[in-house]
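Of the protein chains in this complex, one is absent; all others appear in place.
What follows is chain A.
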Amino acid sequence: MKQRITYIVQDPDSFSPEQLVVKGSSLTLNRVQAAKEQRITVGLDELPSELKKAFEQWHELHIRWASSSPYPATPPFTSRVTPGLHVFFTPHKDQPEGDLCRLLHSVFGSELKCASMSEASTKMPILSERFSMSTTSQYYSHLESLSTLVGFIQHKVCKSKACRQAAEALLSAAYVDIDYDAISHALVLNAFGATGPTTGYWDETISFESEAHSTEVGVLTHEKNPDPEDIGFGGFLTVLGQDQAPKPTRFQTPTRHYPLSSAAANYKTSFAHPTGLHPTLSLAFPSSHLTPPDSTCKLHAYFTLPSYVFLDKYQFNDALYLASHNLKRLRSIAGATDLEAPDWVTSQWGSAALFELAIPKSSETQNAQPEWNVTIPLHLRYLPAADNSHTAVPVPWPVVFWACRAEQGTKMSVNPFDRLHLGYEALFGPKTRFMHIPPIGGGNGTGGLVEWINVPVLDLRKSQWVELGTIGTVIVAFLGLCWAIFGGGKGKAKKESAKQKKKQ
C-alpha cells in the first residue's frame, strides 16, 4: 500500500515553510490553505477476497464520482466530470462479464438503476482511433452522496481507526476516482478536496504507519509556467519515516488539463420554464470572457443524460437550427437514443453527447448582450404512472471546456497528476489540451450542479375510472354500430327520412 498526499496552496503569499513541521516520522500542517489530493494505491492481494474477485473480472475499471456542490478547481486539478457516478470499463476478452451491478449496488447504494451491466451500459464511441486508452463501455447514475461507499470501506476494508477516519473524509471530497486495471493488478483510490474541512484550512497530522505503508506528502504552489504548454510547481516533499525535514522541490510538466487564464469565465445551467415534455436546457456564459484562449481552441459541452431525458440527433443536422441555439454541431452521441420508448423499457443508463458550441463573434463581444446563451432542446420519456401528478428527476449539469491543439500530446501521461477516463477525451485526438470553464452554483433550489425537473405522469389517484370507462365505452360503441348495421334502425331511419322529405 502506498499513499501520496498533495496539497496545492492556493495563495502562495499566504504560505511559509514554517507551517510544516516534521516530528519523528509524522508531518503536521498548520493552517495550510490548500486543495488536497489523496491517492492511495493498494495491491489487489491486500483487499478482502470478495473485492479482489470482483475486480479481477475486469480488464480495466474506472469509477469517477463528482459531488453536485460547486468547488473551485486548483491547477493541476482542473479536470471535471458531471456530478454523479460514472463507470468506465472494459471486460476481459473471451470471458463472461462479472456481475458489476451487484458490486455497484453493495458499494455505492442499492438505488442505482442497474439490473444487468450488459444491458445497462453503453458502448463508448471512439472518434479518434489512435487514442487507444479508452475503455469500451460506460455507465452513469445520479448519486448524491458517497455514504454507502464510506460505510462499505469502514466495515469491509478497514482494519485501523486511521483508515476509518480517512474513509470518513471521503464524504467531503469534491470528486473521487477509483481505478483498476489488470496489468498493474492494483487499485488506486484518488480523492480530491477543494478546500480544507473547516474554514478552508488544513490542520492535520499525517503519521507514518509501517514500512509496508509508504506515505509521501507534497505541499506545492503553482508557479507561473516557463513553457506555454507546461505547468510548473515549487514546494516541499516529505517521505514519512525517511525525511527529517521537508525537501524543497521544483518541477514542470506537460498537462492534459490546462488552467484557464481568464479566472472570470464561468457558466450556469438552467431550464426554461415550464419544462413540459420538451425541456430546453440553457447554458449562460458572461460573453466578455468567452474568447478562445488560443486560435486552435473550440468550445465544447459534454452531456451525461440519464435515460429519462434524451436528445434527438436528427434535429441537429440543420445549420440554421444549430445557429438559432448557438450550437456549432453535435460531435458525438452514444447510448439510449431511441426516440419513442418510455423510460421503463429503456434498460440502458442513458446517453452521452458532445456538442461544439458557438461563441460570440469578436466584433460582437464588445457591444453585445452581457450574457451568451446556448440552448439544447431535449425531450423527456414517459415515466411510470404514480400516485402523484409529477415525478421529479435530476438532470446533471454538463461539463464545458475549450479543446485546443497541443504539441506534445504523448508526454501528457508523464504528468504525475494526469487524470484520464472522463468520458470525453476519447472523442478527441491524443494531442488535445482541455481548458475547463468552471460552473458557478445555481441549480433550482439545490444550490448545486444538478437541475431537478418535474415530469408529468399519469396520476393513479385519479385513474380508477379509466379502465372501466374505456372498455365500457368501446363495448357500447361497438354494440351501437352493430345495431346501426343490423338493427331496427332501418324503420326509424325511414321514418326520419320521410320527415326530412316533408320538411323539404
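As a convention for this text, a contact is a pair of C-beta atoms (placed from the backbone, for glycine too) under 8 Å apart; a residue touches a chain by one contact, two chains touch by 3 or more; residues count from 1.
Just so it is clear, contacts and distances are computed from a predicted model.
S.K.: Looking only at the UniProt record of the hidden chain, which name from "GPI mannosyltransferase 1", "Tumor necrosis factor-inducible gene 6 protein", "SWIM-type zinc finger 7 associated protein 1" or "Postreplication repair E3 ubiquitin-protein ligase RAD18" is the right one?
M.R.: Missing chain, UniProt protein name: "GPI mannosyltransferase 1".
S.K.: Can you tell me which of A:Ala212, A:Ala264 or A:Ile485 touches the chain that was removed from the display?
M.R.: Within the whole complex, the residue contacting the unshown chain is A:Ile485.
S.K.: Write down which of A:Pro17, A:Pro72 or A:Gly276 is the residue touching the left-out chain.
M.R.: Once the missing chain is taken into account, the touching residue is A:Gly276.
S.K.: Of the listed residues A:Pro12, A:Pro197 or A:Gly469, which contacts the missing chain in the full complex?
M.R.: With A:Pro12, A:Pro197 or A:Gly469 as choices, the missing chain is touched by A:Gly469.
S.K.: Looking beyond the chains shown, say which of A:Ala323, A:Val414 or A:Ile440 touches the absent one.
M.R.: Missing-chain contact among the listed residues: A:Ala323.
S.K.: Pick out the residues on chain A that sit against the missing chain.
M.R.: Chain A touches the chain not shown through residues 274-278, 314, 317-318, 320-321, 323-325, 337-342, 344-345, 382-387, 389-390, 454-460, 462-463, 466-471, 473-475, 477-478, 480-482, 484-486, 489-490, 493-494, 497, 500, 504.
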